[in-house]
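A single protein chain has been removed from this complex, and every other one stays in its place.
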Amino acid sequence: MLKLNNISIKLGDFQLTNIDLELEKGDYYVLLGKSGVGKTVLLEIIAGLIQPDSGTVILNEIDITHEKIQKRKVGIVFQDYSVFPHLSVKQNIEYPLKGKNLSSKQIESLIHEYAELTNIPHLLNRGTQKLSGGELQRVALARMLVNKPDCLLLDEPLASLDVQLKGDLRNLLRKINQNGTTILHVTHDYEEAIALSNKVAVIHEGKIIQKGLTKEVFKKPANEFVANFTGIKNFFFAEFSPVNTANINGKVNIHVSNHDQIEKGKIIIRGEEIIISENHLQSSATNNFKGKILQIIPYFSNYEIIIDIGIELSVVISEESLSKFKFKENSEVWVSFKSTAIKIIP
Amino acid sequence: MLKLNNISIKLGDFQLTNIDLELEKGDYYVLLGKSGVGKTVLLEIIAGLIQPDSGTVILNEIDITHEKIQKRKVGIVFQDYSVFPHLSVKQNIEYPLKGKNLSSKQIESLIHEYAELTNIPHLLNRGTQKLSGGELQRVALARMLVNKPDCLLLDEPLASLDVQLKGDLRNLLRKINQNGTTILHVTHDYEEAIALSNKVAVIHEGKIIQKGLTKEVFKKPANEFVANFTGIKNFFFAEFSPVNTANINGKVNIHVSNHDQIEKGKIIIRGEEIIISENHLQSSATNNFKGKILQIIPYFSNYEIIIDIGIELSVVISEESLSKFKFKENSEVWVSFKSTAIKIIP
Amino acid sequence: MNNKSHTPLIFILLGGLILLFIISPLLGMFLATTPAQLFETSKDPEVVNSIWLTLWASFMATIVFAVGAIPLSYFLARTNFRFKGIVNGIVDLPVVIPHSAAGIAILGFVSRDSVLGKVGSSVGLNFVGHPAGIAIAMAFVSIPFLINAARDGFENVPVRLEKTALNLGASPARVFFTISLPLAWKNILSGLIMMFARGLSEFGAVIIIAYHPMITPILIFERFGAFGLKYARPVSVVFIIVCLVFFVLLRSLAKERKSTDA
Amino acid sequence: MNNKSHTPLIFILLGGLILLFIISPLLGMFLATTPAQLFETSKDPEVVNSIWLTLWASFMATIVFAVGAIPLSYFLARTNFRFKGIVNGIVDLPVVIPHSAAGIAILGFVSRDSVLGKVGSSVGLNFVGHPAGIAIAMAFVSIPFLINAARDGFENVPVRLEKTALNLGASPARVFFTISLPLAWKNILSGLIMMFARGLSEFGAVIIIAYHPMITPILIFERFGAFGLKYARPVSVVFIIVCLVFFVLLRSLAKERKSTDA
Partner (left out) sequence: QKTDKNEKLIIFHAGSLSVPFKQMKDEFEKENPGVEVLLESAGSVQCARKITDLKKDCDIMASADYKVIDEMLIPDFTNWNIKFAGNEMAIVFHDQSKYAGEINTENWYEILLRDDVFFGRSDPNSDPCGYRTVLISQLAQEYYKIPGLSEIIISKNNEYIRPKEVDLLALLESGTIDYLFLYRSVAQQHNLNYLVLPDSINLKNPDLANYYKTASTNIVGKEPGTAITVNGEPMVYGITILQNAPNKELAIKFVQFILSDVGAKIMEENGQPLITPSSSETYSFIPEKLKIFAKEIK
């Protein structure tokens, strides 16, 4: 359906190199990347706002790299909303419908349908100058969705929304995708990728460093960056020895249960399965290390604790454990985990 | 330190009524509210960009309700960044320092210090017109922080950042708060409240509906809205009968273990502790209901399933369970949970 | 919202001086005119006709030439080409050309031997001494004000919004009329008003193209020459009052549009 | 980036007609002038002096009056008061006043008996027949172009950014000079150029204040009267060329500022 071949572009200091991406019809493709990595630039290349230095954009087998913006059949929802400031909310949503040979009744009902879906019917008659960020975002979304493009480009379309709205709109996007719209969605929020996509690509330092089915990518991150970025902590490259030992960064040796006779690979240690204690525990756990607490980060109903044992481990513990043991930053602790807590990715 | 007394304002259809809020020195106060609830308006009233219809703003015992913007000693980081478009990143950060009688060496080192802290040293000599959303947000933050205000107003200062940057900047904000800066932080992200604040207020439909210590508010939400909003699902009002039964909405009766002899109260049922199965389970669980699956929402490594048993329950199950039992939307299931899974809030 | 103005006091003082500078000469003129004179003058058909003619010619010049000038401004705001600097310079030229020189240049352009003059003759229209000729002379000296204002206006419209509209499937023409034009409208209106106003005052160029029918600036000149200040002044004052009323109305129209935006 | 212009073709046609309209009369003038005449004229000290005087007087008028006009524009852009509509209308008036009426009005303002005239006399300065008087006459007819452009410019500066700067502890004056002025600068520069340009062409008002020293428009008029078109035309052409060079430079300066923003 949509294909990027070898796209490269240089803008000042910034550059994207050799970006390849292929969306099939019906895909919900999420492009993940840090702030400033060029996600917006890539979407704008597809939409025709920016011309790449080299490479081609193919839509439905047709090369649209140099096609006019209005002739490309891709709809884009911009990160900065680009809501028309001189039109009311309603007029904004009406905008793409005006050229479409619809009766005013049909237009009216479409506007209301999509205002309903994006939860802004109460704003329809408002001007857009004083809307809040989240309101603007929904206006932009409704305005694009009502246009029912075959291929939809979304630039962080849920960034300014609260949890509840985010949930509602994720459902909406999922439904639209199920009804046949191909979606390329750009975000830095890996949860959004998990919640919405069937395929995902991770972009870093100007390149796509991993792409594929969402499950695959999240289960088998290609490298530390992907692993960290996708929310998986404790991701390491390891060298395995025949005696079920994995050596990480040449520093720490840990026991693993089974490494399929490979020599090099990646391992993930689930933070929830690491136990910390003030003293060396005698237990069935085969890995026991002494370390120093670097940082304690509170989350909802639990805490993440970063411990340096030669490598940095992220451990998740409950509130009670924290208060029971009175762990502090810089205090020394023991960590232990079973070899079954380790996942090996060849 | 900062006190809002009975602030009311009406802007078109929108209004805020009788807002009271008090920040003590050193507080990290988070104001939580949905999109469009008036969080930005409230911050702008404090900063003097908007005049309230009634009520007073008191800073350090002085009424500043009608004080000029530049005379108020509160710094605000705007949601729309308000980065000066004609100045470079460096000049933006330099801006508040220029009036301050500092040597150019001091200025230079301050700029670099805060650029470092907000992770934008590589952008210092860039113009601001082409920066990405996340980059702009950090420039705005650095520009305000370098000014070292006693009282800091933050309007969703981390909204456009990716997880990793968000983590870094949360640490930075925490540190700044620990060094004595009072912070009022506005967001719709309850995790931000948990991660950062010691106090929190929830604003809804123009009013503050609950405020207090963060732990208290999250443990004892005053009503369903707060409960839902703060990420706690399965929050209900119940009437208790002497036989350890709680009646919810006059529809569903559930067994509770102990209700402290109260007649009315709120209960929370932890979604993680609800078990679902295809058939009625014979187990130690005292509550068993038949229901219909309304929705299945995937999260990272688990799923949320919304089930209608007369009331809507949110259940969290693992990926394996879902694939094992092949639950589908609209299929009928049984749910069961122990009475100990229920938390009663008087 | 803006109840606490943060305009420094010295600004008000400096600005006040400028206002005084504009008002004082006019005030002197007004004070030297008696209401009876004004009343007389405002009934004088020659005066009334000339004011109508002036307003009408300048209005037509503004409207007709706007049809080309606004697209030109848009083009200049949006497209980069090699000799754009020169074209922009040329656009400014009519402002700078001494008015009689401008009149002489236009005379060459519209006189019977010229291409335009021949076209006119063929339909029985002689631009020289005709309101159409007056309008052309007015347009020539005043069109840069519209082009410059409109170009500034279009430059202030974010290209991004236009591209958004294109992406939503609108044709370039629709984008122009629904996005660019409304968003630049304030500046364009300001430019239209300036062009109209500038046309009203033109004397030097018009007198060469058409002494008759007589626009008000020429009438004032003639009255002054023939009868002196006493007879010229009331005409000026009546003309200025009419214009002031016009401009207050036009400006408040411009403001209204703006306030409905908010 | 903007390599695919989306300006509709008809715009280019309409715009082209307008350019043609501006260029043709000038071209006619240029073609009627031989290089030898131009060379002669550009060596004529009377011509050279008058061009210098014209540029200088208009430049000084622009600079000096900008000191008050820019604050006035800022005030008008930022403050709402009761009779703002009237004040805005008054600001437009000098554009609309027939030039000789303007000259007469200014004469009353700067002549011996007036306040300003007395102040001048006391330091031995007689505005009438003096470059200062020329500058005043030029300023009067051209200042609205600066005020309107600057006001539009300031209105386009988001009040929000000014408030942000205030919140960062800057004084209102500093905010004005570091935020408002730079952000409105493009429009202001455009206004300054227009004011300067408009001043250069003024004939009707200046001739009443000062025939000597002779600014170029008056020199052209004089040459035309005394020696005919053949001698007036080269002076116009030389003047126009000088102005064109000036404007191309000024505009490209304006553009440079803009491109460093990006």
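Per-chain residue numbering starts at 1, and chain names A, B, C and D are given in the order in which the chains are listed.
Following the convention adopted for this analysis, contacts are C-beta pairs under 8 Å (C-beta built on N, C-alpha and C of every residue); 3 or more make two chains touch, one makes a residue touch a chain.
Being a predicted model, the structure only gives us computed values, none of them experimental.
Peer 1: Can you list the shown chains that the hidden chain touches?
Peer 2: When the full complex is considered, the omitted chain touches C, D.
Peer 1: Against the chain that's been left off, what residues of chain D make contact? List them.
Peer 2: Interface residues of chain D facing the absent chain: 44, 46, 100, 103-104, 107-108, 111-113, 126, 128-130, 207-208, 210-212, 218, 221-231.
Peer 1: Tell me where the left-out chain touches chain C, residue by residue.
Peer 2: Interface with the chain not displayed, on the chain C side: 104, 107, 111, 128-129, 208, 211-212, 222, 224-230.
Quick note on the criterion: only the chains that are shown with their structure count from here on.
Peer 1: Name the two chains that are joined by the greatest number of C-beta pairs in contact.
Peer 2: Per chain pair, the contact count peaks at C-D.
Peer 1: Once you find the CA centre of chain A and the CA centre of chain C, what distance in Å lies between them?
Peer 2: Chain centres of chain A and chain C, defined by C-alpha means, are spaced 56 Å apart.
Peer 1: Can you tell me which residues of chain B touch two or more of the remaining chains?
Peer 2: If we look for residues of chain B contacting two or more partner chains, we find 48-49, 68-70, 80, 130.
Peer 1: Could you tell me which residues belong to chain C and also touch two or more other chains?
Peer 2: Residues 6, 166, 172 of chain C touch two or more partner chains.
Peer 1: Of all residues in chain D, which touch chain B in the complex?
Peer 2: By the definition above, chain D touches chain B via 158, 160-161, 163-172, 174, 178-179, 182-183, 261-262.
Peer 1: Write out the stretch or stretches of chain D touching chain C in their complex.
Peer 2: Those in contact with chain C are residues 2, 5-8, 10-12, 14-19, 21-26, 28-29, 32, 65, 67-69, 71-76, 78-80, 85-102, 104-106, 108-109, 139-141, 143-145, 147-149, 152-153, 155-156, 159, 162, 166, 172-173, 175-176, 186-187, 190, 193-194, 197-198, 200-201, 203-204, 216-217, 220-221, 224, 229, 232-233, 236, 239-240, 243-245, 247-248, 251-252, 255.
Peer 1: If you look only at chain B, which of its residues touch chain D in the complex?
Peer 2: For chain B paired with chain D, touching residues are 47-49, 68-70, 72, 74-76, 78, 80, 82, 84-86, 95-96, 98-100, 127, 129-130, 143-144, 147.
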